[in-house]
Every structure is written in structure tokens, then in C-alpha cells.
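Below is one structure, written out as C-alpha cells; the observations come after it.
The other protein chains are all here in position, but one chain of the complex has been omitted.
Labels run A and B following the written order; every chain starts at residue 1.
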Amino acid sequence: MHVDFEAGLARAGARIDGTWSNLRFFVSRHPLGAVGAVIMAVFVLAAIFAGAITTHDPLQTNASISLAPPSAQHWLGADFMGRDVFSRIVYGARISLAVGLGSTLLGCILGVALGLTSGYLGGWVDLVVQRVVDILQALPLLVLALVMAASLGPSLQNTIIAIAIPLIPYAARVVRSNTLTLREQPFVEAAKAVGMSELRIALRHVLPNTLAPLIVLATAQLGAAILTEASLSFLGLGIPEPHPSWGRMLSESAAEYVRTAPWLVIFPGVAISLTVFGTNLLGDALRDILDPRQRG
Amino acid sequence: MLGYLARRFSLMIVTLFGISVIIFVLLRLLPGNIADILFDSAGLINPAEKQQIERELGLDRPIPVQYAAWIGGMIEGDLGYSYKTERPAIEEIAPRIPITAKLAALALAFSVLLGVPLGVVSAVRQNTALDYLLRVLSLSGLSMPAFWLGLLILMAFVAAFGTIPIYTDPPKSVWDELLLYSIPAAAVGFRSSALLMRLTRSAMLEVLRQDYIRTARSKGASERTVNYHHALRNAVLPLVTVIGIEAAFLIGGLIVTETVFNIPGVARFLVEAIRWRDYPVVQNLVMLIAVIVVVVNFIVDLLYAVLDPRIRYAN
Partner (left out) sequence: MHRAFRRFVTAGALVVGVSVVASAFAGEPKPGGVLKMYHRENPGSASIHEEATYSTNVPFMPVFNNLVIYDQHVAQNSLQSIVPELATSWSLNDDKTRLTFKLRQGVKWHDGKPFTSKDVKCTWDMLMGKSSAKFRKNPRKNWYENVTEITTNGDYEATFNLKRPQPALLALLASGYSPVYPCHVSPAEMRSHPIGTGPFKFVEWKQNESIKLARNPDYWRKGRPYLDGIEFTVIPNRSTAILAFIAGRLDMTFPTEVTVPLLKDVKAQAPQAVCQMAPINVSTNIIINRDTPPFDNPQIRQALALTLDRKAFVDILSEGQADIGASMLPGPEGVWGMPKEMLQTISGYGPDVQKNRAEARSLMEQQGYGPDKHLNIKVSTRNLAVYRDPAVILIDQLKEIYIDADLDVVETGSWFAKIARKDYALGLNLTGNSVDDPDQNFYENYACGSERNYTQYCNKALEKQFDAQSMETDLEKRKKMVWEIDKQLQEDVARPIIFHGRNATCWQPYVKDITVMVNSSYNGYRYEDVWLDK
């Protein structure tokens, strides 16, 4: 299954990147999307190479620079405990990336599994799964994530789970509706006729054909996941100290210095907004390319 | 139509029932209960006294029994007692509802007032610099955490006026109230307005391409009349959609915004009640939110069916 899934991804991906000319076409056709792609690339690179980019240890405390304003040594200033804000924001990209990708992937995989089963098998399975999806969707994402995060306790892994679960129904919906139409397609009938197993048909033929809308959805959810993590951490329920989560940086201690050290409030918020902005720009462009029906 | 209505209604009841089970079980999985929190605040760890509290609150009963007691009470109109204040849960929740409702209504009004006109302008001026600017703006609206926007507004307010628009006293007049709530409402509503703008724009674009608009134009209707009268009337559908989608998001946004602006509404109360493991308050509050979201979506679906008959038959 793994291989098939990746092959499907690659096939879908081949349409957007690959050769230079394709890339140039993408940039000229979707300038905003290209900007989004650049923002996302910077974000991902910052997360991967955080150690090389940063000037300071993000956890190192230093009394002498407590609440120091931005300077040549500390580009974005220092926080209450004298930790370098720039370094913390760069390392924070790792956490946002981990939570964003982790919960989106987890939510999508579970959603795909549910949607495929539901759409392909139909009948009472479909009915039950649809109710579960309805139930999950009837609660605001943040409310569900809030209760989940509180019950699981604050940690990176638990935050990913708490955000992933409320995301399940969205992927399930998309996959199910696509599966319903695909099920009736001639090539599926043909596969059945030659005696292919149901599972194989679902994974080999149905799944790859729902990838395009799924990628569009996942990009949108990446942004939603990052925003939800920020909100949870802001409320003290997400990523615990001393990890430099952007939402956590904005929480209590930072809010206390709104007046005396505004950089503690401004920069982490800019980091969140810019990253989510990147996912949104890229998501819009991807939607135009992959899923023209939903063009907005 | 009646059959459709009945089907949707029964589905709604099933969904609400499912939510009640999930939220109930989820809460009981939370580490620590009210007894732990009470003891925690007093720095005590005597297990015998703790069990005494659990017995008094009925927390030692099996979960299905507790659930049956909750649902049974709810049917009779009894929502139980807050563990923390020992007062009826309904008395704790009820006074907060109008506060959050006003905030949500203002936020929605703000988003409509900002989102719809900008969406129309953006569509009419499609692919101009203005269109691009508005689209980038709306995307940035979708990208900013509402609480951060709230913090920025607070900072700006303090810098400009030296005062702070947060809740310290109950407002004394309608004008006071409007002033107090309009800023947090704007912080929350900005996001919805961005979404609304995008949807209005795409709906407008579609409508502008339709035959009857061309007919109207050819009949000599002014550009203005065409754009704002004919086209906008047909863009009502996305508005309805947005309200459906945003009901859930709005509540999410309010949770953090009420915290930032110190507004004693439902959303902030929920966070506090989760912290205290005040099950009767949390489960009833979450149910209240779920009922609102589900009912709003139900109404949206009905409006859809009325506005666009194709949907009714497709179902």
C-alpha cells in the first residue's frame, strides 16, 4: 500500500514540479502560488537546518540580556529569561512543521481509511461511518482539540493527536464522495471482472484518483493545524516549555510584556501568520491546478 | 420536502446523541477529576478525604450510570450542579450566553459588512491590482491567529489612547456595550470576512458570466444596477454557506479572544471549567455549542433546499 500511495503522490506531483519549464510556467501562471511556495520552502529549510541558521542555543538562559530589544547580537531581541528570540523562532519552525505535517498526515490517513471503507463498501458501514464523521464535524475544531489536549496532557505527540482527530472528517468526506463516483467507473468494473480483490481495487485504482483533491485539502489543513497548535499553546494546553512553540511564546509570559517588550508579541505572531499565509497561497494555486472544479 | 426535513432532523438527533457520548467519555479520560483539583489547590494528598469528595459527587459510580443520570436529568430539564460552585449548572451557564451571542452576532455583522462589498468589488475589478491586493488581504486574514490580532489591536489601542478596551465592569448602556464588544468582534470577524470575501468573489464571477446578466446589460441596465442588484442577489447562497461553516469557527475564535479581552462569556468559561474538571459545566457547555452548530447547519441546509431546488432532489 505504501508504495502505491507514494507512486500516486509522485504522479500528481509530476504535474507541478519536475522540469524547469514546468516551474517557470507555474511561476508565470500563479505568481501568488510561487510566493507561497517560496515561503513554505524557507519555513521547511529553517526547520531542517535550524542548528546551522541560529546564532544562539534557543534554551540558553542569560540574565544579563533579559528583555533585551532587537540588536546586532540578538536580531529579534531576547525574552524574559534572556533567550534569543530569533533562535527560538527558527527552532519553533520545527515544532510547527512537526505538528502541522504530523497532524495533517495522521488526520488524512485516518480520514482516507474511513472514507474509502465508507464509500467503497457502502451499506450500513457507510451509514455508521457517516454518523461518526457528522459527530466529529459538529464540534468546532478548537473545542474538540481543547478537550483532547487537556485529556492527553501537554506534549508534542499529544498535541499532534489532539489536532489530527478533528481533521479526520474532512478527508473522509472528500475521499468518500470521490469513491462513490469512481466506484461506478468502467475501469473499476473491469478490474472486478478480471478478479482483482476489493482491497486491491480500492488502493490501486480508487485511491490514486482521489489524490488531487486530497492534496488541496491537506495544504489547507496544514495551515489550520498550525493555527490550532498556536491557539492551544496560547491557552497553555499545547506544547510545553521550554520548547519554543510560537503559540507558547505568545502565551502568558509574552503577553505580560506587551508594553515593555512588544517584540515578544510581534515576531512569533508574524512567524505564525506568514507560514499559514504561505500554505494558503500555495493551497490556492494547487487548487487551481489540481482541482479546477473547486476554483475559488 | 417534508420527507427530506424529517430525514435531516432524525440525523441531527443521532449526531447530538453521539456527541453527548463522546464528550462524556472523553471528559472521564481526563487525568485528575475535581477532587484532585480541589486538593491540588490546597496542596493536600490524603486519599481517604479525596474519595469522600468523589463519593459525594457521585464520581465513584460506573460511567454508564453517570451518563444515564446526566441524560435523564437533561430530559427533565435538570442539567446538574456545578462541582465547583455547587450551584445549578444552568445558572452558571445562562448569564454568559447573551454575552457570547452578542459578540458572535457583532463578529458576523462585521464580516458581512466588510466581506461582501469587498468581494463584489474584487469580482467586478477582476485581475486588476485592486483585486490582487484584496485577495492577498483576505488571505492574510485567514492566516492570522485571532488572538494575535486581538493582542495587536490592544497594543495599538494602548499606544494611541493610553486606555485599554477590555472588560472590567458590566457595560452600563447599549452604547458602552457596543464599544466594548466591537473590538474583539472585529478581531474574530476579520477571519470570517476574509472567507466571505473569497466566496462572494467567486460566486459573483460565476454569476457575471451568466446569460441573464448579459441580457440585463443589453437591455440597457446601468453597470451599477447589474453588478449590485442582479448579481448580488444570486450571491446569497455563498453567504448562507459561510454562516454554516463559520458558526463552528467563530466559537473556536471566541475561545481565545474572550481570554485576551477578559470577556466573561461562554467560551472563556469553557476553558476555565475544563481546567477545574467541572464535568457538569463542561459537558453541558459542549452540548450547547454542538446544538448551536448542528442547528445552524440544519437551518443552512433547509435554506439551501429552498434557495436551490436541485439540492433537494439530489438527496
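Convention: a contact is a pair of C-beta atoms (placed from the backbone, for glycine too) under 8 Å apart; a residue touches a chain by one contact, two chains touch by 3 or more.
Bear in mind the structure is a predicted one, so any value in this text is a computation, not a measurement.
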Considering the whole complex, which of A:22, A:157 or A:260 touches the chain not shown?
A:260
Candidates B:38, B:69 or B:152 - the one touching the absent chain:
B:38
If the hidden chain were put back, which of A:66, A:177 or A:209 would touch it?
A:66
Contact footprint on chain B, counting only the chain that is left out:
31-33, 36-46, 49, 52-53, 84-87, 92, 95, 154, 158, 162-164, 166, 168-169, 259-260, 262, 264, 268-269, 272, 275, 277
Could I get the residues of chain A that touch the absent chain, sorted low to high?
59-64, 66-67, 80-82, 150, 153-154, 236, 240-242, 252-253, 255-260
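To be clear about the criterion, only the chains that are shown with their structure count from here on.
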With touch defined as at the start, can you tell me which chain A residues reach chain B in the complex?
32, 131-132, 134-135, 138-143, 146-148, 150-151, 153, 223, 227, 230-231, 234-235, 247, 250, 255, 258-259, 262, 265-266, 269, 272-274, 276-277, 280-281, 284, 295-296
Of all residues in chain B, which touch chain A in the complex?
11, 14-16, 18-19, 22-23, 26-27, 29-31, 132, 135-136, 139-140, 142-145, 147-148, 151-152, 154-155, 158, 198-199, 201-202, 248-249, 251-253, 255-256, 259-260, 270-271, 274-275, 282, 286, 289-290, 293-294, 297
